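Of the protein chains in this complex, one is absent; all others appear in place.
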Amino acid sequence: MTIPSTSTSTSTERSRTAARPMMRSRRPPSVDRPRRNVILTLVTGVVLVYTLVPLAWLVINATKTQPSLFGSFGLWFSGHFALWDNIVQTVTYDHGIFLRWLLNTVLYVVAGAGGATLLAVLGGYALAKFSFPGKRAVFAIVIGAVAVPGTALAVPTFLMFSRMGLTNTPWAVIIPSLISPFGLYLMWTFASEAIPTELLEAARMDGASELRTFVKISLPLLGPGIVTVLLFTMVATWNNYFLPLIMLKDPTWYPLTLGLNAWNAQAATAGGEAIFNLVITASLLTILPLVTAFLVLQRFWQSGLAAGSVKE
Amino acid sequence: MAPKEWQLVTQTHPAPARAPRSRRRVARSWVGWGFIGPFMTVFTLVFLAPIVYSIYLSLFRQQLVGGNSFVGLDNYRRAFADAQFWSSVARVGLFLAVQVPIMLGIALFVALAIDSGRLFGRNFFRISIFLPYAVPAVVATLMWGFMYGTRFGLIGNIDAALGITLSDPLSPGLVLASIGNIVTWEFVGYNMLIFYSALRVVPTSLYEAAEIDGAGQFRVISAIKLPAIRGALVIATIFSIIGSFQLFNEPSILQNLAPNAITTYFTPNLYAYSLSFSGQQYNYSATVAIIMGLITMAIAYVVQLRGMRKEA
Partner (left out) sequence: MRGFTHRRLVRGAALAGALTIALAACSSGGSGAPGTTPSTASSAAGQSALEQGGKITVWAWEPTLKKVVADFEAKYPKVTVDLVNAGTGNAQYTALQNAIAAGSGVPDVAQVEYYALPQFAIGGSLADLTSFGAASLDGTFTPGPWASVKQGNGIYGLPMDSGPMALFYNKSVFDKYGIAVPTTWDEYLTAAQKLHAADPSAYIANDTGDAGFATSMIWQAGGHPYTVDGTNVKINLADAGSTAFATLWQKLIDQKLLAPISSWSDQWYQGLGNGTIATLTIGAWMPANLESGVAAGKGQWRVAPMPQWTAGGTATSENGGSSLAVPKASKNQQLAYDFIKYADAGAGVQTRIDGGAFPATTADLQSAAFVNKTFDYFGGQKVNEVLAKSAADVVKGWQYLPFQVYANSVFNDTVGKAYVSGTTLQQGLKAWQDSSVTYGNDQGFTVNK
């Protein structure tokens, strides 16, 4: 399977414009500063409302106690403002297991997303800058394997991991997270454009080892791409649900998503305690770190995305 | 929708195998494997080995009574005659035909709107519409599940407020659409960002020329912008197809709320899951997974060929 591609010349041309975004502001107003359009804003605003309403619902309902959760209009505040109580309850419930899940998730993200990014950077660099036997096959195999439903592979994977004694340990979550086929693809794209081959050849002439060349010359040039891949693998790991569901049995190793689901399921057991208000508050707390990361880092990874095409 | 990490695509697509520039050529050597090796090792462990194992499993049959026996291609014969399996394939086919165009259409519209520069507060639009991507599927489905409630959920609230009776979003006739809505909500911003970052690197000089020639906005979009981001459109479509065929999280979590509308064979992935997890039919489940993988690959390949041909 090859990747659809536009002709090289066009992409180079486009790259140039993107490479110097500052130029945009100096362009004639007709193109660069078009008139703001109220109708277009309103129409797009419909999509905006659509995306924000469920999030608003989440925020509003995180402020409610369980009784008022059941007895009030979903999209407005009601009764006692219990957000703080809910947060305190969430982090203290069951001896603070929520914080443990948070720490686990952080561990999985740091090790999983960090490792995935590292492997993707190395692999993408190899695909972009080296010619080696089996290279054509690599991407075909990777994309072909991705088409097989992961859920159905869960049992075979579980049995294999179990033989290796990895189930119910953090490794069972981290190792599969190390593979980000998209990250590989993105780094391949990025490295082939961002690293001038001449630089590498010059370094080789000087007798630098391949590793040294990579660390000293290539890595710094890959910065924006690495940030982008890191963010996307972070999201994937943070939101990982199915894999830990199969691999982990001990709640002390749960990531947040599994913990949330366990809390939600808890209402449905004999003698179990219904804690819907905590489920909602915990959901809010679960997405906050990622949302914050997006907002804070958006400048970074936006430039990383655009710079994916930057070359000279 | 699984392949989150897959979906983002920037403008450029390297195809070094297809369009090698001679100066980039490095003598074929095994050095590249030093860099791609770690990725491929882990990839082999977590993707290829389970697939190979699944293929092996699909040739056997394990019974609660009677043990394990080699059955050749029996499981494949069974799958080809399995009405439940094909009904699930048809269902995701329908989902694919309706949800994917709507989602990508909205995403494209918003991307074009933001890129046009004619929106008030476009940065706010961009980041807000992207936010749902940060919400784990578990949380998204729980949220929408709460809201879909016809009695006390948002739908119930609307009914009560307006004195009307909206159809139950979780009834058999509507549940697929309701799931489509959740998936659209989760991924519209994500795809929007793919298109937007592709649009950002379209050279503005092209617009200027067009505007001088007196072309209107729609003409600019259809003649310049859309062709320029065809690569991104094709990639987004391919990964949406893979996502549709692997539909699992949303129906599986909603099943608690709509047990009669969402059968155990609602989607192929859910079917494979039910087979191995409730019925312990690991062998048949592996067979279903492999067939689905082949179907998905075939369709993605066709879409890619079509996309490429138009492009040429």
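We call the chains A and B, going by the order they appear; numbering starts again at 1 in every chain.
The rule is simple: contacts are C-beta pairs under 8 Å (C-beta built on N, C-alpha and C of every residue); 3 or more make two chains touch, one makes a residue touch a chain.
Not measured: the values here are computed from a predicted model.
**Q** Relative to the complete complex, which of the depicted chains are touched by the chain excluded from display?
**A** Counting the whole assembly, the omitted chain is in touch with A, B.
**Q** Just one of A:Arg36, A:His80, A:Arg204 or A:Lys249 touches the chain that is missing; which is it?
**A** A:Lys249
**Q** Among A:Ile60, A:Ala82 or A:Val155, which residue is in contact with the omitted chain in the full complex?
**A** A:Val155
**Q** Which chain B residues touch the hidden chain?
**A** For chain B, the residues touching the absent chain are 49, 52-53, 56-57, 60, 62-68, 146, 149-153, 168, 171-172, 256-261, 263-265, 274, 277-281.
**Q** Mind listing the chain A residues that contact the chain we can't see here?
**A** 66-67, 69-71, 133-134, 155, 158-160, 162-163, 165, 167-168, 246, 249-251, 262, 265-274, 276
Everything that follows uses one rule, which is that only the chains that are shown with their structure count from here on.
**Q** Of all residues in chain A, which touch chain B in the complex?
**A** 1-6, 8, 10-11, 13-18, 24, 27-28, 30-38, 40-41, 43-44, 47-48, 50-52, 54-55, 57-58, 61, 70, 73-75, 119-120, 122-123, 125-136, 138, 141-142, 144-157, 159-160, 175-176, 178-186, 188-189, 192-193, 197-198, 210, 214, 228, 232-233, 235-236, 238-239, 241-242, 256-257, 260-261, 264, 268, 279, 283, 286-287, 290-291, 294-295, 298, 302, 305-306, 308-309
**Q** Where on chain B does chain A make contact in their complex?
**A** On the chain B side, the touching residues are 2-8, 10-19, 23-36, 38-40, 42-43, 45-51, 53-54, 57, 106, 109-110, 113-114, 116-121, 125, 127-140, 142-144, 146-147, 152-154, 157, 185, 188-189, 193, 197, 200-205, 207-208, 211, 228, 230-231, 234-235, 242, 245-246, 248-249, 253, 256, 268-269, 272-273, 276-277, 282, 285-286, 288-290, 292-293, 296-297, 300-301, 304, 307-308, 311.
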